[in-house]
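One structure is given below, represented as structure tokens, and several questions about it will come after.
The full complex has more chains than appear here; those shown keep their coordinates.
We just call them A and B in the order they show up, numbering each chain from 1.
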Amino acid sequence: MEKLIVDSPADVPTRMQETYIENYRILTQNTGRLMMLSCDQKIEHLNNDFFGEHVPRDQKYGFGPLHLFDIARNANIGAMAAQCGLIARYGKEYESVNYIAKLNSKTNIIKTKHKDPISSQLWTLEDVNFINENTKINIRGVGYTIYLGSEFEQVMLTEAAQIIFQAHQYGLIAILWIYPRGKHVGLEDDIQLIAGAGGVANALGADFVKLKAPAKTRKKSSAELLKIAVQAAGNTKVICSGGQKITPKKFLDELYEQIHIGGTAGNATGRNIFQHELHEAVAMADAIAAIVYDNKSVNEAVTIFNKAKD
Amino acid sequence: MEKLIVDSPADVPTRMQETYIENYRILTQNTGRLMMLSCDQKIEHLNNDFFGEHVPRDQKYGFGPLHLFDIARNANIGAMAAQCGLIARYGKEYESVNYIAKLNSKTNIIKTKHKDPISSQLWTLEDVNFINENTKINIRGVGYTIYLGSEFEQVMLTEAAQIIFQAHQYGLIAILWIYPRGKHVGLEDDIQLIAGAGGVANALGADFVKLKAPAKTRKKSSAELLKIAVQAAGNTKVICSGGQKITPKKFLDELYEQIHIGGTAGNATGRNIFQHELHEAVAMADAIAAIVYDNKSVNEAVTIFNKAKD
């Protein structure tokens, strides 16, 4: 892969363009693709992802937050995405990690059928910048979730537009998570909706958008359909969310197809990495990175995973 | 058409009057009329306008955002209207285009029967000005949509009034999109409502107002009825929205009548331009400009379209 040419969008001030480009290069390891370790579940899913049947049995009390940071430090990831508060509490001990500060979050207690989802901004760009300026922690981008079609959509569209603009003012990379969700939303994984979400991210000015892989149709695979979303998102890069834990082989197969058929630019994975023991989790992250950053085949990636876990 | 005399409204500061007048002259090509390429559909209509049956078959994955910018650069339009985020992501590559920054947007997922429409402000005038100051991009005006009669009408009236005032403070042209819509609104295309919308735009201080052409009545054509809205709008110029794609001839006929019978001052067209392949799309935009800016007849415009598309 040739040397990556990066330009900054028009909302990055001239004096911050170098910072923006450096952040972009580091997060994408000079490939234009992004591999993100998703660690915002402590609010989004409460303790469900960290304790119980999906967690190895010898974890008697479940995984604590240190597990996430240990993976991030030891694996070849692009960035760890976590709430500002979590970064503030552990970041000084894990300065080698690159962070994406997740700026909003909600719990999963209230279901969509009871109330349309809303997730509002918890920290400002000034807060993020304070941590960057005050410590050796490197927050290289910010993240924000929009529930498209929720009756609170406007709150999130407004906060997202402002967060992106302000992130760029500081030379930070702006990443949206966009999920169509709400009582008036039809099929959440319909490709037209998901492609629409990609287009919204582009019109809002995001650098990356995290989308769910669409449901396959009778005629087309999920990866094939992703091309439509990638087209709609324009120069906003599409990365797919990981979802529930599946077998490493199946996960890496899907990832490979998303990138090489769908044209996506990476992925954001949480449970498929951190629901393993540390050693295995690092191996899985490295296997993913091999595909995303090093253009390896699925077999090569599986080998990495198997070797590392031995 | 004689040399256009332009004066600035009282909310334009003395030091910005020259800027205001220059923006007005450039957008209207010294005619007082405006031809606007509407490109805010990536949020407003999600991916529906860019993929599917209305899009040429050889566009396997639909039209991406570059298509819109390529039209804008190659055709004789007054301005491309798009969200700030979209302008920020592509504008530096398309510096020759004149832009209208659309400052609010909503998706079409929630229908009016489920909830009255609300579209709230996503970017500030400071954001717009930052792009103008920081780059060679020329944002010459701003746009904002009001859903009149929605139960959230007050939110939008308030934001619109402030956006217009602040736009003028920066010497920018202020354009409202006003659509009567909501569960308590009768017929959205009734002339009394549409004329009312024109009057609201005038009382809010807008320079232009984008209205839907009214439904014809038993006695009067749509163009004839438009005179009432033009009268109500006073010195706020009325431009009609384009709507769904129809045949070029029919579209140009309607446009000609809106201007020469109805007394409108131009139009805002999206799908009727960009749902063509690039070459044809540019031709269609040029044909429209011929009527709006060069006072050509429909036949002359159709010839331009036909010649260009060969």
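Everything below uses one rule, namely that a contact is a pair of C-beta atoms (placed from the backbone, for glycine too) under 8 Å apart; a residue touches a chain by one contact, two chains touch by 3 or more.
Being a predicted model, the structure only gives us computed values, none of them experimental.
Participant: Of how many identical copies is the complete assembly built, when 2 are given in place?
Facilitator: Whole-complex copy count for this file comes out at 5.
Note that only the chains that are shown with their structure count from here on.
Participant: Let me have the rounded angstrom distance from the C-alpha centre of subunit A over to the C-alpha centre of subunit B, please.
Facilitator: Chain centres of subunit A and subunit B, defined by C-alpha means, are spaced 36 Å apart.
Participant: What does subunit A use to touch subunit B in their complex?
Facilitator: It comes out as residues 7, 9-11, 13-14, 148-149, 151, 153-154, 157-158, 161-162, 164-165, 168-169, 180, 182, 184-185, 192-193, 195-200, 202-206, 227-228, 230-232, 234-236.
Participant: Which part of subunit B faces subunit A closely enough to touch in the complex?
Facilitator: Result: residues 40, 42-43, 46-48, 50-52, 60-66, 82-92, 105-107, 109-111, 114-115, 118-123, 127, 130-131, 134-135, 137 of subunit B touch subunit A.
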